[in-house]
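Structure record follows, encoded as structure tokens.
The complex appears here minus one protein chain, its other protein chains still in place.
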Amino acid sequence: MTEYIQLAWQGLVSGFAYALIGLALVMVFKTARILNFAAGTMAGVTGFLAHWWAADQGMPFGVAIVFAMILTAAGTYVIERLTVRPLVKLGDFLPIVIMTLGIEVLLANVSLLWWGGTARRYRVPGDIDRINWIIGDFRLNAWHVVVAATTFVTLSIVGYIINQTELGLGMKAFAEDQDAAKLMGVKESTVSIYTWVLSALVGGVTGIVFAPVLFLQQDYMNIIFIKGFVAAILGGFLSLSGGVAGGLLLGELEAFTIKWAPREIAAALPVVIVFIILLIRPHGLFTRAKQHERV
Amino acid sequence: MKNKLWKLLALLAVFGLLAAGCGDDDDDASSSASSDSASASESASDSSDSASASEAAEEEECEVARGVSDTEILFGSSQPMTGNLAALGEAAVLAMEVTRDRINDGGGIHGRNIRFIVQDDAYNPELTTSNAQYFIDQEKVFAIWASIGSAPLKAAIGIHDEGNTPTLFPWAQDLSFYDVDAHPLFFSVNPSAYAQTKGFGNYLVENYPDEELAVGLMTINSVDGEQTVDGFKDSDGADLLVDEQTWERDSTTYGPQILSFIDSGVTDVYVGTGDTQFAQFLLESDQLGLEARFWGSTGTISQNTIDLAGELSEGALGVNVISSATADKPGINAYKEAMLAAGAEDAQLGTASLLAYTGGLVLEEMLERTGPCLTVENFVAAGESIKDFDTGGIMRPLNFSADNHLGNNDVIILEVVNGEWVELVIGQE
Partner (left out) sequence: MSETTNKRQSALERAGIPQPSFLKKNHYIGLVGIVLMYLLAGTFSSYSQTINMTIIYAIIGASLIVVFGLAGQLTLGHTIFVACGVFLSANITTAWGRGLETELPIAFAVAFVLGMIVGFPSLRVNELYLALATFAVAFVGVQILFEWKEFTGGGSGKGIGDLEFFGREFSRGPTLVRIGLVILLFSFWVVGNIQDGRTGRSMNALRTSETAARAAGIPVAWLKILCFGIGGGLAGWAGVLYIHTLRYGIPENFGVNLSIIVVLALIIGGKHRLMGAVLGAVFVRWLPEILRSVQEYEGVIYGGVLVILTLWSPDGLVGMFERLGGHIKRLAIDPLLSKNGEKAVSEQTNVVSPLSSNHLESFSSDQLRGALQIKNASVAFGGVKAVDDVSFEIPAGAVTGLIGSNGAGKTTLFNAVTGHVKGATGQFILDDQDLTGKPIHIRSLRGMGRTFQNLNLHDDLTVLEHALLGLDRNIKYNRVSESFRLPWVIREEKKAHFVAAEILEHMDLLEYWNDKVEDLPYGLQKRVDVVRALATNPSILLLDEPAAGLPTAEALEMMKKVKEFAQYTSAGVLIIEHNVELVADVSERVIVLDTGAILADGSPEEVMKDEQVIAAYLGT
């Protein structure tokens, strides 16, 4: 029994990463109809920044994180204004997708030039990522608890913003019907910029909390990004909670298939399952077909 | 009127096409000749270009190969300088630069300096082959000298062979490269992944006779991984194998695999990965409570494993073809000193750079032995003549011959003791 719980927990921890990136992707897609291919790399840069300020510049751990998040927000603001906004007016989403790819290439290479290819250890206070608690047969890593807590807090904050604030209502209205939202006086460019920044911050949090788990190496967040993308697809790409649920589901799928499926097919099985789900429900698990027709 | 002109042009064009197509017979002959001369005999024609100045002087003695002048020998190097293997590429290039500077500062070899051009291939065969052609046809290099990227090299090696270009690749993991008939110009010093696990299996049986062993193999889901498993299955320890797990380049966790190892009660886990992944494996094994001896493959043996895993790396073992990059041996001390002087980080001391460096030693010896008349044939012959070459303790003495371009078949076992990789025993395949 404990073994199952252990496996489920491991899957859940991976799932948190996919869920957060999935959420970040869905957010931008839902309100602005943009696939942000730079999301993973942006998240990775946030992680590197936090590490760089702490390890190379000697800042306290927490302050470095705050700095990294502020810079991420500011950087995203500039990126959105300079590169995405001028293209939104054209009404064609393709150039924007290409633009996010361009940004991805640019950021990834700047990051490589700056920090080099060698992996680094992201040290956390008290090295708590190396502390394991043993409860019966169940083993619990302290940092994994931090990951879970961070995920929970991030989701709560995002949930609060979406449901309780004016910005969130604007985002919702926009996601429902862009024209109606405009008539209601919701300003598209405002909603868009806040969505981008919020999405980048969610990504940044992911980049930071998973840095001790995966080590800081170039494009360490890209793997997470692709899985997050699949998670978002699984969730239907239009539902925030769907993206999160898709991520958690994918994490569990991976954990259980690698453990129990025959070696030959274990690696492919999670994606094959996702694929079959998509064949049956091409519009994802958590959205209705109708929503996609209207897009 | 204008329309007619177009049609006329098109007609001409079509005829041209047909003519070129029909004339493919001779065209093909000539083009294959020209492409062959762009490959096989290019060495001759090109070198006559590049060496025309020196021709007068050396005419009677020999016609040197393409990429060789009186003062310089040019090499091309295609390695991953971006993407997730960039760290290895960076380390290898640094070691090559160290080698180059050492040779050039010492006045070169037979009066010639070494120069090499690095091009990124991001571990992508598309780019590796483009790079290969660029080196051979445009830069007119003498040989390809690189260290990282066995899989992409499989795509490019054909171009090297056709271009009559020797390939020196100290860290080639794939068995197929060592077929001298197929790749007569290929030289390396690294036994394949197959040989390494075979040596590992033999070593286990020999050195732990009193223990009940249960071995788990953790390999990458690719060519290296398959050969890794095959090697172990062909060793004396084949019966000890109880669990095989694979990992993907896009894995984010090894948790499930580790849980499976715990399940099957392994006493020894062989992990065929890079250093970052090995560190993560150690980390997660600790989290999940896998208690076993951890054996890392060549790629895991670097200072970076220890930096990343910290305490957890203590006692980890390594199966390698070279000694530790931090061992106190004359060859390695020279390497360390040169690397650090060239600005290497501690983390870059490891298999990637040490193997590249060792390859440089062999290259130096080959060029030295070839003598002033540097042709491809002489170079290969010189390589095959190397016997008992002393690397200053980095490897066992190297021996090459006409049917063995590998030079080294030994496996070295290392262990992390007090935050350093220490050489335990030299085993034999």
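All chains are identified by letter, namely A and B, in their written order; residue positions are counted from 1 within each chain.
Operating definition for what follows: a residue touches a chain if its C-beta (ideal position, glycine included) is under 8 Å from a C-beta of that chain, and two chains touch if they have at least 3 such contacts.
All of these numbers come straight from a predicted model, not from anything done at the bench.
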Option from A:90, A:153 or A:180 whose C-beta touches the chain left out: A:90
Among A:1, A:113 or A:135, the residue in touch with the chain that has been omitted: A:113
Candidate in contact with the missing chain, chosen from B:133, B:264 or B:401: B:133
Absent-chain interface as seen on subunit A, which is shown: 33, 35, 37, 83, 86-87, 90, 92-95, 97-99, 101-110, 112-113, 226, 229-230, 232-233, 237, 264-265, 267-268, 271-272, 274-275, 278-279, 282-283, 289, 292-293, 295
Interface residues of subunit B (partner: the chain not displayed): 6-7, 9-10, 13-14, 16-17, 20-21, 28, 30-32, 34-36, 38-39, 81-82, 118-120, 124-127, 129-130, 132-134, 137-138, 151, 154-155, 158-159, 162, 174, 220-226, 249
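Everything that follows uses one rule, which is that only the chains that are shown with their structure count from here on.
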Centre-to-centre distance between subunit B and subunit A (centres being mean Cα positions), rounded to whole Å: 36
Subunit B to subunit A touching residues, read off their complex: 81-91, 221, 244-246, 248, 250-253, 255-257, 259-260, 263, 275-276, 279-280, 283, 286-289, 304, 307-308, 310-312, 345, 347-348
Subunit B-facing residues of subunit A, complex: 3, 6-7, 10-11, 13-14, 17, 108-109, 112, 116-121, 127, 129-130, 132, 134, 139, 141, 144, 213-215, 217-219, 223-224, 226-227, 254-256, 258-259, 263, 266-267
